Structures are given as C-alpha cells and as structure tokens.
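One protein chain is absent from this view; the other protein chains keep their places.
Chain IDs A, B and C follow the sequence of writing; residue 1 opens each chain.
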Amino acid sequence: MCGIFGITDNKEASRLTYIGLFALQHRGQESAGIASESNRKLVYYNSMGLVNEVFNESIIAGLKGRNSIGHVRYSTTGSSDVSNAQPLYFNSKFGEIAISHNGNIINSGELKAELRNLGAIFQSTTDSEIIVHLISRHKSHDLIEALKENLPKLKGSYSFLFLTKKELIAARDPYGFRPLFYGKKDNSYVFASETCAIDAVKAKLIGEIEPGEIAVARSGKLKKIRFSNSKKYSRCIFEQVYFARPDSFFCGYSVQSARYEIGRLLAMEYNIKADIVSGVPDSGTAYALGFSKQANIEYKTVFMRNRYSQRSFIQPKQSAREFTAEMKLSPIKDVIKGNSLILIDDSLVRGTTSQKIVKSLKDCGAKKVIMLIASPPVKFPCVYGIDTARKEELIANKLSIKEICKFIGADELHYLSLDNLINGCGRGDINFCHACFSGNYPEK
Amino acid sequence: MCGIFGITDNKEASRLTYIGLFALQHRGQESAGIASESNRKLVYYNSMGLVNEVFNESIIAGLKGRNSIGHVRYSTTGSSDVSNAQPLYFNSKFGEIAISHNGNIINSGELKAELRNLGAIFQSTTDSEIIVHLISRHKSHDLIEALKENLPKLKGSYSFLFLTKKELIAARDPYGFRPLFYGKKDNSYVFASETCAIDAVKAKLIGEIEPGEIAVARSGKLKKIRFSNSKKYSRCIFEQVYFARPDSFFCGYSVQSARYEIGRLLAMEYNIKADIVSGVPDSGTAYALGFSKQANIEYKTVFMRNRYSQRSFIQPKQSAREFTAEMKLSPIKDVIKGNSLILIDDSLVRGTTSQKIVKSLKDCGAKKVIMLIASPPVKFPCVYGIDTARKEELIANKLSIKEICKFIGADELHYLSLDNLINGCGRGDINFCHACFSGNYPEK
Amino acid sequence: MCGIFGITDNKEASRLTYIGLFALQHRGQESAGIASESNRKLVYYNSMGLVNEVFNESIIAGLKGRNSIGHVRYSTTGSSDVSNAQPLYFNSKFGEIAISHNGNIINSGELKAELRNLGAIFQSTTDSEIIVHLISRHKSHDLIEALKENLPKLKGSYSFLFLTKKELIAARDPYGFRPLFYGKKDNSYVFASETCAIDAVKAKLIGEIEPGEIAVARSGKLKKIRFSNSKKYSRCIFEQVYFARPDSFFCGYSVQSARYEIGRLLAMEYNIKADIVSGVPDSGTAYALGFSKQANIEYKTVFMRNRYSQRSFIQPKQSAREFTAEMKLSPIKDVIKGNSLILIDDSLVRGTTSQKIVKSLKDCGAKKVIMLIASPPVKFPCVYGIDTARKEELIANKLSIKEICKFIGADELHYLSLDNLINGCGRGDINFCHACFSGNYPEK
Partner (left out) sequence: MCGIFGITDNKEASRLTYIGLFALQHRGQESAGIASESNRKLVYYNSMGLVNEVFNESIIAGLKGRNSIGHVRYSTTGSSDVSNAQPLYFNSKFGEIAISHNGNIINSGELKAELRNLGAIFQSTTDSEIIVHLISRHKSHDLIEALKENLPKLKGSYSFLFLTKKELIAARDPYGFRPLFYGKKDNSYVFASETCAIDAVKAKLIGEIEPGEIAVARSGKLKKIRFSNSKKYSRCIFEQVYFARPDSFFCGYSVQSARYEIGRLLAMEYNIKADIVSGVPDSGTAYALGFSKQANIEYKTVFMRNRYSQRSFIQPKQSAREFTAEMKLSPIKDVIKGNSLILIDDSLVRGTTSQKIVKSLKDCGAKKVIMLIASPPVKFPCVYGIDTARKEELIANKLSIKEICKFIGADELHYLSLDNLINGCGRGDINFCHACFSGNYPEK
C-alpha cells in the first residue's frame, strides 16, 4: 500500500511527479517524497505528511532535473518515522541511486541478516533497501546485469523505480502482485502504480510493466529486459475491491465499471428485496449502482462522507481510526427513516466500522438493514503489501457469518462468492492473487 | 458564507464546539476560532486554516469553560488576514464579549463612518464588530436592552452568537436570511448554522431562532425576546441549491431529499432523453438521482472527486481555483465513451468550471453533453453573504443561454425555472430570498 | 521595558525598522512588530518571539511604504499573549492609526472604566490603546489637537509613536520617564528608545524628544508642539544602571563610560582591597573596569556568559529564569581558585541570582567574595515601566544589608550611595527618577 511514480526526459519532471503523487495520494498518506536528477547529481526531499503538505513551490523548484521518481507511503513494514520515507537515497559503486518501492519482501529478515553478516549496514527499518545492498555487492559494474541477477533473490511483491544519474529503471516481481503501469507523454516515459496518475499528467497509457520485467528508460528510449521466467500473473484482487481509484483502469475496464459489474453479480447471487439500496462511500457506491440496476431497487444516498476527514482504513493507529470513523459518515435521516435498506460495502475486515454504520442507520429509524459485502470473507492475512490486519484481528477467522451479522447488528449479512468476484473483476481474466480470501498464496 | 456554533452549560464546551465547527467546515475554510468562558474570564484562539489545522489537543485543553462559541470563515467582506478571524474579542462596559457572525451588514459603511465620528475605533476590516460598538454606546447597562434597541439599526443579514462571562446570546436578522438553528443536549443549549452540526455533537434539534429574535441561554435556561416585528421570512435559497450539507435539514426535509425532488422537477420541466444522467460532484449527485428516477434514465457516476482537493467555489483566489479544478474531478472514461450524457450541476455562476467539465467529457469521447442547471440563471449579486461574484462576473448577465451553452461547449443547456426551484426547496413553503435569481431584494 | 523605533520618508522604511528593532532587542524579547504606510494604507505584522524569529525576508518585503514604526515588547502590564503585541492597529475617525508605546499608564484602570462607560470597546489588555480611544472621542478632527488635549489626561510614563497614512507622530510624557531620541538620515527622521538604534541604521543623532512634547514628521519636515508645561525632567536612572545598551548615549556620555565612572566612584566610596576585581557580565564589566582603575586592583574575567542563553532578568516565568541562570554563567576556575575577589553587579533586586553566583565562586575555591552593587538597595517598586518586581519580592524591603549579605553567602556586601550613583550617571545633570531607590515618585 504505497504509490510510486516516475517520469523521464521532461524539464518539469519534479512538478509532474508532484501531480502524479497527488493522484496516488489515496495509496498512502503517511509520507511523500521526490528524487530528481539535477545536473548529474541526485537531489531529493521527503517528509511525513500529505503530498500538498510536504511540498511547496520552492521545494519543487529546488528539485530540478529531467528525470524524477516519487513515492507516497503507508507503512506496512517499518515503523512510522521519517527515516523510512521514500525515495531512499544511496551512494554506491553504481554512483548515486534513489529508490521507490511498492510491495513487501517476504524474505527480508533472512536477506538482511545475511547481508549484515557480509558487512552491510542499513539505514532504515524498511525492506526496500535490501535490493540496493544486493546489487552493490554484485561482481559486475553493470547495473542492469546486477539487477537481473539479484531481483530473483527477493521473495514477495515489489514494483520498483530506480533513479540514477543517467536513467530511470522500473522493475516488477515475477507474479506482478503490485501494479505498475507505464505511458508516454511526448518524449517522456511515465511510470505509475495506477493509470489515474498517468491521466493526471496528461500522458497516454501504454500498458503494464510485465511480471519479471525490467524496463530501462534512457535518453528518450525504453528497453525491456526479462529477469525471470513468466509465472502465473497474480494481480492483487484487493486493488479492485477497495484500494484502487475508481477512474483507474485494471484488466481493461475502469475500476468503477468493474465494481458496477460486481454489484450486478451480487444482485444475481442474492435475490433480495428492500425499499432502497445504497453503498458505504466512497467505494461502496459503484457496487450499489450495479446492484440497483440488476435488482431494480432504487439507489439512494444514505451516507454523506465528510470531505475533511481522512480515509478510515488507512490510518496507522486504532485511536485515530475510531475518531475519523465518528466524524466521516453522516446519515441522511429522512431517506433512512421507515425504510428497509440494502447497504453494500467493499469488504469486511474487522467489523468495527460496519458495526458503527449499522447502529447509525438503526438510530435513524431504518426498518431493516441488510448488509452485503462485495467480496468474500477475509480470512487470511496479506503478505504482499495490503495491510488487512493480522490473522487474529480478522473477524471472519473468529466468527461464523451469522455471528458476524449479530456482531455488527444487521438484520442480514451476505458476502459475494469468490467466483463472482473474480468474474466481476476480470470478465474472463482470472490472473489474480486472492490469498486473503482463499488462502492460496501464489508463491507457495 | 461562514459557519457559527455555540454551546452552553457543558464541561466539554470547547471540544464540542470543535466538533461542531468541523461539521460546518464546508461553510468556510479560511480561518477558524473558538472563544470560551473560563472561570469568569473569556479565553479565545483563532487562526488561519482548517479546523483540524488550527486546533490541537493542547489548545482545546486550554479553552476551558462551560460556554463556548466558534466560527469558521470564508471572507465575503474584509481582507484575508488573521485580524478578521473570528470570534472577535472585546472588553466593553458589558465586560468581556466575544462574537461570531454569519452574514453581511449592508449599511456597514455608513454605520462605521458614523461611529468613527463618535470616537469609535475599529480593530478589524469586517463588519462584524459594528454591533458591539453600537451596544457599547447605548445608555443602558443591560446588554439585552442594548441589543434590542441596536440590532434594528443593522441592515442586511446576520446570525450572531455573543459570549459573555454569564451567558450565550443568539440573534437573527428580521428576514432570517442566514440560517440559525438550535437544539438541546442534556442541559446544554446548542446553536449552529446548520442542523448537521447539531447532529455532530449528538444534540437534539429543536428548531430555528426566528427572524427578529434574540435568544439568551443562561444557567440552563433559554429566554427568547423579540427585537423586531415579523418580516416576510426570507431564507437564502442558495443554501439549498449549493451551500448546505446534504444531511442538514432545511424547511422540514433534508437538503439531499430536497435536491432529489428538484431533480425530479427538472426532469418534468425538460423532457430530455440520453443514455446516462449524472451529476457534478458533490452537490449535483442528488439532483441527478431525482432526475434519473423521474426520467427513467440510468444514473451513473462519470466524475470522481479527489478527496484531497479543496472545494473549488470557495477558494478566494482565481489562480488557486483553477489549479484545484484541474485536480479535483477525474472522469471515468469507459462510462463516458460513446454515450450521450445529461450532466446536472447545482448552479452556473461564471461558467469557467462548466467549460472545463464539458471539455473533459468530450475529450473522453462523450457522444453528446446536455448540461442541466438545477437553478435559474444567476443574474444578480448577493448582498446577504453568499460570494456569488460581482455583477460583471456573472455570465448570465453578459450572455444569452444559447451563448452560454456555446461558451461552455455543451450540446444543450437548460436551467430550472424559479417556480420549480421554489417548489422543490420548500414544497409549499415559499419564504425564500431568491434575489440572486430574481433581483427581488427583500429589504428594498 | 519595551523598545520603540520609527522612520519616515525612506523607501526601505520597514527594513530599517527591522534593523532598529534588532538593536533594541535587549529591551524586550516577548514580541516584535512593524507597521508601515503602504500606498495610503497601513499594513502591519507582529508576533511573539525575537525580531529575527518574527520577521523574514518575505514579511519585510510585504511591509512596503515610506513611513514605519516598530516595537519590541517585554510585558509589564497585560498578559503574555499575541493580542498585546504591538504596534496596535486601529481604524478611527482619524483613519487608520498604528501605535507603539513604551511606558506604563498609572491611571489606566480609571481611564478604561470611564471610557467603557462611554461605549469604548478594548481589544487588548494593555494600557496602550487608551490614548487612541481618548483622541477618537475628541471633538476636533485634527489629530494633533486631539493629542494635545488628551495626552495630559494620562498619568505615568509614555513614549509614543503614532503612524497614520500621512505622518509619524512622536510624543513623550511631561516628566520624560522613558527615553525617546531622534535623529536624521538624509531626508528621513528616525525615532528610537536608544541611540544605539539610531546608530544601527547609520542615522545621525539630533537629540531627545523633550518631555511634554509632540513631534510631527511629515513630508520630510519635523514640527514640534508642546502639550504640557515643563516638569522636572525625570529620566529613569535604571536605564543607566542596567537596562540601556553600553554603546547608547545618555546625558551626553555613553552608558559604558558612565558605568565606568560609577565604578570609579564605588572604589572611592569603599576603600576595599582584594586580589582581583571582576564584574557580573554583561553590565557589571564596565563598573569593574572603572573600579579597577581607581582602586588599582587588577581586573580579570571570572565569569563567561553563554551567548546562546537569554537574559535572565527579562524572562517572564520564574522556572525559565532559574534554568537560564544555571546555564548562562560559567566560572573560570583557575582565575578564581585561591583568590580574594571583588565582584560588581549593577543592582540586587531579589537576591536569588547573586546567591547562585557567590556559591559558584566559592565552589571554585574563591578565598573571599566581596559583592559590590553599583546602585543603592531597591526598596520601592517601579510604576513607570521597569519590571523590578512587586514590593514584597524586593529583598531590601525584607532584610538588612547584613542579612542580605548572609543570604547571598558573600563575605562582604556594599551598595553604592544614591548621591554617587546620580553623580556618576549625570556628571552634573541630576534630572533622574530614582523612585525605586528613594521612594520619591516624581508625579506625587
């Protein structure tokens, strides 16, 4: 759960990176940073906070150069402090190098221990600097060669952007867990975690960096190199369920349209009637519109989201999460009162937010609350970078669906089946990682 | 365009005022402030910025006391600087007094000149301190008496909250231009610009402070005093059209429901067909849902709002407005492409935002864009506190509807009639100020 | 205990005011502010903190205009908050007016009560805005006339600078308690609390604004008007003893030279022998050098002042004072060890600092510590603006000299006689207020 962005051969590289990161802000609000190549030297700036808090005109102006990479961070590993803010900067035998990473290296503990025994010293608690240590110890002085031989040593998920004085290098793990798209804007190559960031800088989407691929952008050219045989493509299905921005594209459809389709399948799976159908904003809305169409039940807005609140799922501390849940959703009483309601949410992880939502509806006089979840029960922790909580926090591990229904106070509770989710997401494309729902971890 | 909030007899007065102001944040993002009665002294803090930027735990903790008032400000008069941030604080013959004001005093120029000639000295460029000067010069040492005799000297719109060491006083102009609701929470009286703030602190709505009324909350009791004969009630209709939060109540219905109804009337007024109907977020959505129902055209989301952007209408500087317009709305391409669209917006003031929106839809491949405005053309400037721009900036003053349609690049453009707007807002209640549409200024 | 500065007819008015205030920083470290006339409007900025913390390049650049006044503040009356930071700004029948005040209005309580009864509303808790209220209520529309008639109503000490759109006006109370000098720099008139600030902006000193005088600087001309008959000139002698900067001039000699002379008189008054004479930095050094010359005892540095500490006397809170006393003076052990020492301090108010100093010397092995005070015992509180503490805190009110000597742990303690202090300060000029030593308050 981070966002990465990069652009080459553009005299406004850092400014466009700023705009790209702003478009990826929903992927991480803890820290933001940009590194740029300026006059054969790397310069960088990162700090805790939102993109528009971290950067101002004079900082952007100072990040001169034609190639830039950036990062927004939500901590999955590593503690919440500024030494973990990315891009990370290093000076190695390949010269200066900056790195943005989205993903989670599963074997980081072993690799770090091994490297430390060989004399490596680490500056952060993230797993993102491991790859720089590995390549810096490689016999070759050819950076691409070093990457090709060392990336396969990493287990887990990674989409990387590397910035050197001469080039911008993108790399994606052999399963393609985490997204990495690229596009073109005049002579510039653009790389981003989501297509919405490519749109934001008015670039044209080309496609995805393929799993097991390195892409080197240098002097207006892009060269692709394969470092691993093709594995079964395993895109994180949770991107589609919750994480991605509705206007981003994923498997050929916009996320919004896929969610609409999933909502339609949900209506087909459960033939339920009610006065109104609605969604938990923001992600639930698209599911509810699809459901409304299929089930022929009127869609109405029952909750307003306070636009001055932060996204609840994504705040690191429990206390902050509770407070924002309090403040962020406001019920529309006269729409709710006396009606039976179908309310659709994208997923149900801990159950605490759903509990508050149902209570709020009942307090407003809802006759009946039917909670529908547009994905299966989350029973397995994600090891590839989505912070779905530890296993013991997952309510579906502890309670039956009936018990969860009781816990959240709803009259009914139903989950979408995994098959329907996969069908809705991909419409034929079935190359997803759905380990959080199924327990099938692709690497195992 | 400001928000005011007050609460009495509560040991968490300033904390609840913080929550109330947070719920009113959409009414003003320039400055925020709170004044409290602490141990027979007033304390206060205000600063430029959003509510959650201005206040932190230690500032709130310092604002002890059982009675508090607060204010969020968007500058209609007065320059954008901190000396205009409210609550304003004074020390007068009535002792310490703090004041929160929503509205616009039309005769402030004359009154200030007159008062200056009598020796008054002003500390801010707002019109809000005039009333304190007037009452401080009144012969009586009875504050209520002084208010009763001096409030009628003010022309224009005002909802006031006054805080003294002993009491909290609310007052509303004889036309009731700007809203002022009140409610109760245990022994506490709560006052707020919108009902959503009364909900936010879990208080129970009682009703409105009537036009021409003073309400004095003291020691758990509320006493109402009339300072002016009843005038024709003239609630600002633009609150309903654009300004108020969807979950607030206005004339007995939630703002969201009224907008839905207006959307329905819009569909009846214009019998238009298209593939999809959608709204400009956030306010346009409710209109579009009502239209969808009545016209039997499917509602789909075509624009996502970036939740990290500020509201465009409300930023004081043109340049900032342009930048945020750029960043805040993202089109869902595969919903738009190849379809004819009806897009509904709440109002059309300058036309520049609509122009960008239509262009964005066309760029995404919309076959046809029909722009519907859920209110009549804005032809007259507001003198009562809504910053709809100066007369020469109002596009409906310069161009015909046909010309505006061409300017914004739409295939069709239609406005709702005033009668339908009034019907939709009030469903029988016709006591609105609609001067911005009709030119009928109630006071004239 | 404040510093004021003003300059006219200079295109770098605010920048030079910044430099002037920087030179007056020792007179107040709590807040700093500047007001400027810019294009027929007043602009101002003030904040808590040191001059170089409060202002930066962009703030100074924003304070355009050819006439400016400034202020550094140490709170004598009024609480420590930003609403008391000066210059204060008002809009009155005389138009915009900003004011900087050094001094203490004794009858402020009565005047404020009276003014409040007449309808005045006060924005701060300082006594500095009283004069603006008085003149604003004067029948005349002539500002100078209004000042002439109303300044005599103020009792106590005041040096004022007023800035309007057209002119800069200086005024000094009829006794001249607080200093106010003026000079010229090309076509600009410069006003300042001390001559060091006039030097700092490279202006040429002309003299003092006389007691009971108003000076109006307008369009390159200075006009002087008398508003009160001449009283006995009563310059605050404590300026000389402690407060003024050594390079400032006072009664025709530099403060440093006068302190040297006082040190010489101290040596003549007490014929004491010791191995070394030294002073408590910074003010004690000059006295010690004069003493050394007269008594023919070698001067050596025994204490170093830490330049990163704040002045102890001048911090509002006791706890902060203790901590800084800890950190700010470092003894030179090998100069102290085994020697008998004469240590000279400017004054002894509470005795707590002296106690620490003597202990420190003894801990370093001083054979004998003779404490000499270059002024008489402080027995009476100052009502004219020096914060010498309340009567019950003055140690000389509670203990005999012998007892004080014991309290501070010295072997001997002697004070300079008032006659010698007056002689040393003025060398013939005897127009001082020495009420803190003698109890002779000039106004009584």
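Please note the rule applied: a contact is a pair of C-beta atoms (placed from the backbone, for glycine too) under 8 Å apart; a residue touches a chain by one contact, two chains touch by 3 or more.
Just so you know, these numbers come straight off a predicted model, no measurement behind them.
*Asks:* Among the chains in view, which touch the chain not shown?
*Replies:* Its contacts among the visible chains are A, C.
*Asks:* Which one touches the absent chain: A:Ser92, A:Asn107 or A:Asn423?
*Replies:* A:Ser92
*Asks:* For the chain not shown, which residue from C:Pro331, C:Gly351 or C:Gly426 touches it across the whole complex?
*Replies:* Missing-chain contact among the listed residues: C:Pro331.
*Asks:* One chain is left out of this view; which of C:Asp142, C:Glu298 or C:Asp419 touches it in the full complex?
*Replies:* Touches the omitted chain: C:Glu298.
*Asks:* Taking the full complex into account, find the residue in C:Leu151, C:Ala192 or C:Leu289 that is in contact with the omitted chain.
*Replies:* With C:Leu151, C:Ala192 or C:Leu289 as choices, the missing chain is touched by C:Leu289.
*Asks:* Write the list of chain A residues that the hidden chain touches.
*Replies:* Residues in contact with the chain left out: 83, 89-93, 97, 112, 116-123, 125, 129, 132-133, 136-138.
*Asks:* Hey, which chain C residues sit against the chain that's not shown?
*Replies:* For chain C, the residues touching the absent chain are 19, 22-23, 25-26, 50-52, 196, 199-200, 245-247, 249, 253-254, 256-257, 260, 282, 285-286, 289, 293, 298-301, 304-308, 311, 327, 330-335.
One rule holds for everything that comes next: only the chains that are shown with their structure count from here on.
*Asks:* Go ahead and note the Å separation of the Cα centroids belonging to chain A and chain C.
*Replies:* 62
*Asks:* In whole angstrom, how far does the Cα centroid of chain A sit from the Cα centroid of chain B?
*Replies:* Whole-Å distance between the two chain centres: 36.
*Asks:* So the centre of each chain is just the mean of its C-alpha atoms; given that, what is the distance between chain B and chain C in Å?
*Replies:* 50
*Asks:* Spell out, as numbers or ranges, the residues of chain A touching 2 or more other chains.
*Replies:* none
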